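As you look at this complex, bear in mind that one protein chain is not there, while each of the others sits in place.
Letters A, B and C name the chains as they come in the text, with residue numbers starting at 1 for each one.
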Amino acid sequence: MNHISQVLWQFLIKWLTNFQLYPPEASKIAPQMDALYFFMVLVSLIGLTIVILLVVSFSILYSKKRHPVAVQIEGSTLLEATWTIIPLGLFLIMFVWGALIYFRVYTPPANAMNIYVVGKQWMWKAEHPGGQHEINALHIPVGRPVQLTLISQDVFHSFSIPAFRVKREAIPGRYTTVWFEATTPGTYHLFCTQYCGTNHSAMIGDIVVMTPEDFKRWLAESTSGMSLAQNGERLFASLSCNACHNGRADSRGPSLANVYGSKLTLTSGQTATADEAYLRESILNPSDHVTQGFAPIMPTYQGQISEDGVIALVEYIKNLDSNYRVDQTLNTTGLLPEGEGRAASAGTKPAGQTPAAKGTVKQ
Amino acid sequence: MSSTIVSLPDQSTARIPKTNFITKENGLLSWLLTSDHKRIAILYLISITFFFFIGGAMAGLIRLELLTPQSDLMATDTYNKVFTMHGVIMIFLFLVPSVPATLGNFLIPLMLGAKDLALPKVNLLSWYLYVVGGIMVLYTMVSGGVDTGWTFTTPLSTHYLNTNVISTGLAIFVAGFSSIFTGLNFIVTIHKMRAPGMTWFRMPLFVWAHYAASILMVLGTPVLAIAIVLVLLERTVGIGVFDPTKGGDPLLFQHLFWFYSHPAVYIMILPGMGVISEVISTFSRKRVFGYTAVAFSSVAIAVFGFFVWEHHMFIMGVSNYSMLVFSLLTMLVAVPSAIKIFNWTFTLYKGSITFETPMLYAFGFMGLFTIGGLTGVFLASSGTDIHLTETYFIVAHFHFVMVGGMLMAFLSGIHFWWPKITGRMYPEKISQLAALITFIGFNFTFFPQFILGTLGMPRRYAAYPPEFQILNVFSTAGATILGVGYLLPILYLTWSLKYGEIAGNNPWQATGLEWQIQSPPLTENFIEIPIMDHDAYDYEWLERQNQKEKEVTSVG
Amino acid sequence: MSDSTAIAQTPHGTHEHPPYQRHHFESMDQQVDATGFAMWLFLLTEIMFFGGLFTAYLIYRNWYFPAFVAGSHQLNIFWGSLNTLVLISSSFTMAMGVWCAEMRKQGALVLCLVLTFILGIGFLGIKTIEYKEKFEKHHVPGLHFSVKSFVDPASDPDIAQYHDKPLRLDMARHTELYFFLYFAMTGMHALHMIIGIGILGFMIFRARAGAYTTGHITFVENFGLYWHFVDIIWIFLFPLLYLISRHG
Partner (left out) sequence: MSEHQEQHEHHEPDNRDVHDTDFHVVSPVTYIIVFSVLLVLTGVTVLASLFDLNAWNPIIALFIACVKATTVVLFFMHVKYSSRLTKLTVGAGLFTFLILIGMTMSDYFTRAWGRW
């Protein structure tokens, strides 16, 4: 008995000292989200109190003992209107307020630094533009908007950082984005919140928020020697993308320099903005959107490049502001024979080419 | 003045009527081949109780596992199977048929003054379909289980699991048709089988609620059926409608699934709301405040319930613009529920209230459903949904509405109509205690989960960071209390079958047609079809009726 | 029963009920009404069941239009049109069957039912021919599906008339989705036909014994509703799958 009460006691102490009602507010959006949350809590409490107060006081006032004969009342249009309109009004406020926050969370600012995140059963892999990879962790600087571009290699996952109040589904076959700006250095939980199979509950990690200086140091220490764009460049050459996208006047494919962010007109007549998702789709499903003025000859690379590879390519194309680099690689690798352009060929190329051409295709 | 309305016949002389639907025929076959809606209701009652306890045992395992942060009681995939079976059983084999297939089946013909449902054989077929579905689920359990979660998210369920998705899918498909036929039967009955004088606005609100729920069953369930068929085809022949690697869209599955499963949550609550209307009215001796508003709000919930399914997919990559539409419509569908709550509250006003067990459960319903519903609004507001979705906040939300709401309503109804079904009263004191235990245990179990969810604890986690342990311990402790609260009724209700007081026709002095006939009723319900000449919940009519009877007996 | 409500003068109290009136109905009117209404409700569930497939069809046709064009070129308009005619005729004979039952013409009823039966079988027969062709050309999704006809249309003489441009591999793969939807939709439809034909067989048997020419025709009428509904599904499947995507 004594033993049990001690355990209980400790338990209580532990509870009281660690008691929290909501997680730390470590991002810019968190206080805004919490404001709405507490508004809703408040409204709910008031609503609930009204209901409980009415029920309890009517129960006391009109219990059979005190009020033996019921008075029949048909209803009241005025009251009906009241309790239709007031909750409706409150709910509508919540709807508008909520939608504002929703759009804020899912509309990254233009100056955000972009980090790619690939989810797979059962880990998170983050890829920084500088080529730093991390598994089940994400290091970010404080005070800088960070955009995540998420994708899954297999099933739905969901990237959740409760302390930032953000969460976004990683979908197979499609990029999604979310952004945040961390405000307080520290380590926070990263969860996969979408049920994704056996080890769903182990698909967790740490979000490490650092001061800008620390972050710089971390970036320098964890570099793999090759940035994402450089990786992409190697792939670009080894997949012989540059056979068509060489930026020359007679090239078969459109020049990719500065294509990122531009508005393209498709043969279907629609226009499209070339964002990450568009670039990815162009590589994997080129037939879905053919740029005006070009023949639909680009082969699909579906099944030949891993998501990480696509990310590297996208990052490379994003940063391509002139065709100088493409030209450089072209000069070193030489034009590939007609019909080439398969990933498979990359591995079977004869030795003696520049190291830049020896990109590993599947990571 | 006494504080009870119970008016039982003199126990020394009272007898249970010799001929009634239970004693009419004997033998197992007479039950298995019956087409009497009352007997089928009892078959359902037994089978869903069975599955409730299996589902409850699963819940017990979940809570035990979550007592500690590590996954030490069972391996993670076992845990995943356990919560999947818990969800599947509780939803498809317990809550969806709970009130409609038992109380609804039993009462709708009685309340309308009909001899049976319109299609008695189809009704029996529904039960058999249910049983087949149930057996397939049991088969799934013994042959290794399934770990998709009750939502069957593609492509997880189609290409990444090698558990018994197919048998579970088929089970749900079959059980779905059981539900479709029940709903269809109710709609036809309500339209075509009403006794003379029973106009739409003289129907009890219980019937209105079932009418609304039936619409959802008939129109929603087939979409679930086709979604499941597509999943099964994808697993067997690999066709790719939901497979992103073949150009399919995995979100399409969720559209189809939630097109059913959102309306399904109203299938799960509306019949319960019907029960609450009856109970509140009876125990406050008053016509339900704003009868028409309550009736139409049921229909409004049913209609608007079809327009909001996407709120389960807000962060899953749906278009932002359609999110706006669905979020707005979700706000609209919440309003009719609020209307109901307030109308029930005002039914108490100037009533003459007593606090028997059904009423206690009804009070429990009102409090817990209000909390559950309002937290639903947190999730419907797209901004907060980002933070709260896929966490224990949702788990708490839906247990508040499903367990705190519907299960409370179910228990309320079971106690309320127990004397009608069996002819005997349940023991009042201990059942009041059970209601109290349930209420306390419930809050202990699920309230901490709101905080857990806000703190960010994801759902469907076999292991969790240690800082969440304390609240989880609370929750598990509460579940133990809750379990006791649910075991008690089983015990004393069984006891009462033999030892309960004889109830007589109308122990609650309620106004419904079902109370004006003997308990348990005759197989043909009414010797002669009644003519309805008064409104529902007309206590003055009942008074006059009792008066008349007294005169007759004193003269005779 | 002492405290029951006022008792209705049961209008049929003195009448013998017809043998086919079920005990719980007050009148034949009520029974016929109720079963007819139930049949309609059942058809609603069928609409929603097919609704899921139609939704999928619309989405993917919109996404992968070229694949749907190429896929629909593989369908044979002749067989499709013929089947439409067969099915419409069977609907007509069914409608006539209901009329014969109403008019209590036993021989004609049996004839109509038999004709409907034969036309139904005919429909399935033609469908089999079409399915077989798909099977031979490896156009059945999941079973060694081949995109050859789409990446290299010149190799497929059946579609020479359309002068299709070759699809690139990524788009060509999506024809599998088209064929899946083709098989799922026509297959579900065929399943309904098979069930219907089974019931028809039973009805022919009963009709010859005179079961539906006594004035009690609920069964024939409700089956008619089902049969026409299946016809309507085809009325939509035919243009969606065969016709609207012919021109790329």
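In the analysis below, a residue touches a chain if its C-beta (ideal position, glycine included) is under 8 Å from a C-beta of that chain, and two chains touch if they have at least 3 such contacts.
What you are looking at is a predicted structure, and each value in this text was computed from that prediction instead of being measured.
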Residue among B:Leu103, B:Leu205 or B:Leu219 that touches the chain left out of view: B:Leu219
Per the touch definition above, residue among C:Ser91, C:Gln106, C:Thr175 or C:Thr213 touching the missing chain: C:Ser91
Chain C, residues in touch with the chain not shown (by the definition above): 8, 11-12, 15, 27-29, 32-33, 36-37, 40-41, 43-44, 47-48, 51-52, 54-55, 58-59, 62, 77, 81, 84-85, 88-89, 91-92, 94-96, 99, 102-103, 224-225, 228-229, 231-232, 235-236, 238-240, 242-247
Interface with the unshown chain - residue positions in chain B: 191-192, 194, 196-200, 215, 219, 223, 251-252, 255, 259, 306-307, 309-310, 318-322, 325-326, 531
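The criterion applied here is as follows: only the chains that are shown with their structure count from here on.
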Chain pair, A-C or B-C, that carries the greater number of C-beta contacts: B-C
Inter-chain centre distance, chain B versus chain C - centres from mean C-alpha coordinates, in Å: 35
Between chain A and chain C, centroid-to-centroid distance (C-alpha), Å: 45
Contacts with 2+ other chains: residues of chain A: 285, 302
Contacts with 2+ other chains: residues of chain B: 247
Of chain B, residues touching chain C in the complex: 114-120, 122, 180, 184-185, 187-189, 191-193, 195-196, 218-223, 225-227, 230, 233, 237-241, 246-249, 252, 255-256, 259, 505-506, 513, 516-518, 524, 526-533, 545-546, 549, 552
Interface residues, chain B side, partner chain A - complex: 1-5, 71, 76-77, 80, 147, 149, 151, 153, 155-156, 160-161, 244-245, 247, 250-251, 284-287, 289-293, 314-317, 320, 323-324, 327-328, 331-332, 334-335, 338-339, 341-343, 345-346, 348-355, 363, 366-367, 370-371, 374-375, 377-378, 380-387, 389-391, 451, 454-456, 458-465, 467, 470, 473, 539-540
For the chain C and chain A complex, residues of the former touching the latter: 63-64, 66, 167-171, 173
